[in-house]
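Please read the structure below before turning to the comments.
As you look at this complex, bear in mind that one protein chain is not there, while each of the others sits in place.
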Amino acid sequence: MGAGHAHRLYRHGHSPVHALPPHTKLAAVFAFVVVVVSTPREAMWAFGLYAVLLGVVAYVARVPARFLLKRLLIEVPFVAFAVLMPFVAEGERVEVLGMSLSVSGLWGAWNVLAKGTLGVAASVLLASTTELRELLLGLQRLKLPPLLVQIASFMIRYGDVITDEMRRMRIARESRGFEASGVRHWGVLAKSAGALFIRSYERGERVHLAMVSRGYAGSMPVIDEVTASRAQWSYALALPVTALVVCVVGWTL
Amino acid sequence: MHVPDGFIDAPISAATGVVAAAAVAVSLRGARRELDERTAPLAGLVAAFIFAVQMLNFPVAAGTSGHLLGGALAAILVGPYTGVLCVSVVLLMQGILFADGGLTALGVNITDMAVVTTVVAYAVFRGLVKVLPRGRGAITAASFVAAVLSVPAAAVAFTLIYAVGGTTDVSIGKVATAMIGVHVLIGIGEATITALTVGAVVAVRPDLVYGARGLRQKLKLRVGGELVDVPDTAPVAAARSHRKVWITGLVASLVLAGFVSFYASASPDGLEKVAADQGIDAKTEQHASADSPLADYGVKDVEDARLSGGLAGVIGVGVTVVAGTGVFWAVRRRRTADVSPASTSGV
């Protein structure tokens, strides 16, 4: 995560995908990824079809390919890992361009690359078409424990506030001529982190007071409920269902 | 170490999902018991803190830097239950909002990074705090050891998950060596930062350090012009039998620490190489560098395979001992909770 990251993935828009209720999208993406992960890696064509499916969703959602590809960079460490696999894995080996590579390692690399990339792409599509607030409502609707949703929503609400505080502390350090450049400066940075914790915790206590003052007694009042029509559900689930068909064909072929 | 989709096969992903869900459920109960209706705002703010502090870069040298993972820090500052919740929520949000870590791998990620790290760190920390003499120094030292063990413990957990559900047949020995070797290094960084941070908090607001509650000065009574301790209501016998548990935990930790340092000094070449890999990696993708398993095949060159394998074993055993001690302690504590409320009271 980089600073100021909190809303970067969301792209405002009015596409049909944006308009879908958040819980249908969450369910669809999750089901899609499950299907992808359960697909046998030998069915290479299936992964191609999955990619096409996601491409269609991206097109309908008007998410530009460039944006999507850029976000896939988060995967880079694992790509590097996958590249290493053929060299270190066990078993039967083949010669490729004068290098001895493990066959199962090659399969493993392909497996991780294909599934990981599809997973990231699906998540990016979800995050870029759904507002933060909506995602939380969706999680709530999908029966995530309410307390967990509350914690997540407080985290989202105060993430920026605390990141800002951290930035101000850094500016304060730097304006006094302090520039952290090595291990010997960790003490100062850790003191900032400690101070940040104390501030966060105390803010938590003050927020609690403010909540209690407005009648909070342990459970959040439900203000917004998201609902989905049958049509919206079937629209959203078209993605994982199509993927499932591909998957089943992949297993039987 | 955010595991992507497809890295661990479907059945094991589902199984770890169940483990993670159970751990979160237990933590929800535990946190609510401790914080009652303050849980949501406090845990939310602490999660936001963990989220923010993961962005705080700690420069190592020459343009490279690492950052905190935060599991041990959360456990020590807000306790195991709230700690598990906070780190889990951070992971959940990273997965959904930033596509950081696969959705189907959420179970693996939470089990590994939220549960194992937090529980191991807290068990070690409490164990040490009980046996060490009272004082701020002890808390800092205990934080260091707790964090230094918690990171390789997560690596061990990951290796175990990988052993049963990995989708590639890289030998477990190699994975273990790579993961654990690198994470011992990362652990040292994590531990230094964690210990310094906890030290900073203890210096200002000792009451906010969950792991150190019950260590506050006892109330005094003025009797005939002299200060005397308020008589202890807890039976002395119970306290003594606790001590044995703590000492077991401590010995396990010490043995562990000894092996770790032996390993570190025995193979400087391998470690340096990892550091170099880390450095290159850190430049390209700073945030992912410190905890990605890729760096790490550098260690496969460690000449003495038996040595590194042995290390994995020792850490594994150590973690088991510590975790077992933790469970035992939790049970004991529950049983003695009514007798000695003094040790757990306070906010």
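Note that the chains are named A and B in the order they appear, and that numbering of residues resets to 1 at the start of each chain.
Operating definition for what follows: a residue touches a chain if its C-beta (ideal position, glycine included) is under 8 Å from a C-beta of that chain, and two chains touch if they have at least 3 such contacts.
FYI, contacts and distances are computed from a predicted model.
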Chain not present in the shown complex, as UniProt names it (candidates "ABC transporter ATP-binding protein", "Hydantoinase/oxoprolinase family protein", "Magnesium-chelatase 60 kDa subunit" or "assimilatory sulfite reductase (ferredoxin)"): "ABC transporter ATP-binding protein"
Touching partners, among the displayed chains, of the absent chain: A
Sole residue of A:S213, A:T227 or A:T252 that reaches the chain not shown, by the stated touch rule: A:S213
Residue of A:L136, A:I151, A:L189 or A:A228 touching the missing chain in the full complex: A:L136
Interface residues of chain A (partner: the chain not displayed): 132-133, 136, 153-154, 156-158, 160-161, 203, 206-207, 209-217, 221-224
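Note that in this section only the chains that are shown with their structure count from here on.
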Distance between the centres, which are taken as Cα means, of chain B and chain A, whole angstrom: 24
Contacting residues of chain A [partner chain B, same complex]: 1-3, 5-6, 9, 26, 29-30, 33-34, 36-38, 41, 71, 73-78, 80-81, 84-85, 88-91, 104-105, 107-109, 111-112, 114-116, 118-120, 122-124, 126-127, 132, 135, 139, 145, 147-148, 150-159, 161-163, 165-166, 180-183, 185-187, 189-198, 200-201, 203-205, 207-208, 211-212, 216-218, 220
Partner chain A, residues of chain B touching it in the complex: 4-7, 9-10, 13, 24-25, 28, 31-32, 36-49, 51-61, 68, 77-78, 85-86, 88-90, 92-100, 102-105, 167-171, 174, 192-193, 196-201, 203-205, 208, 281, 284-285, 287-289, 292-294, 297, 300
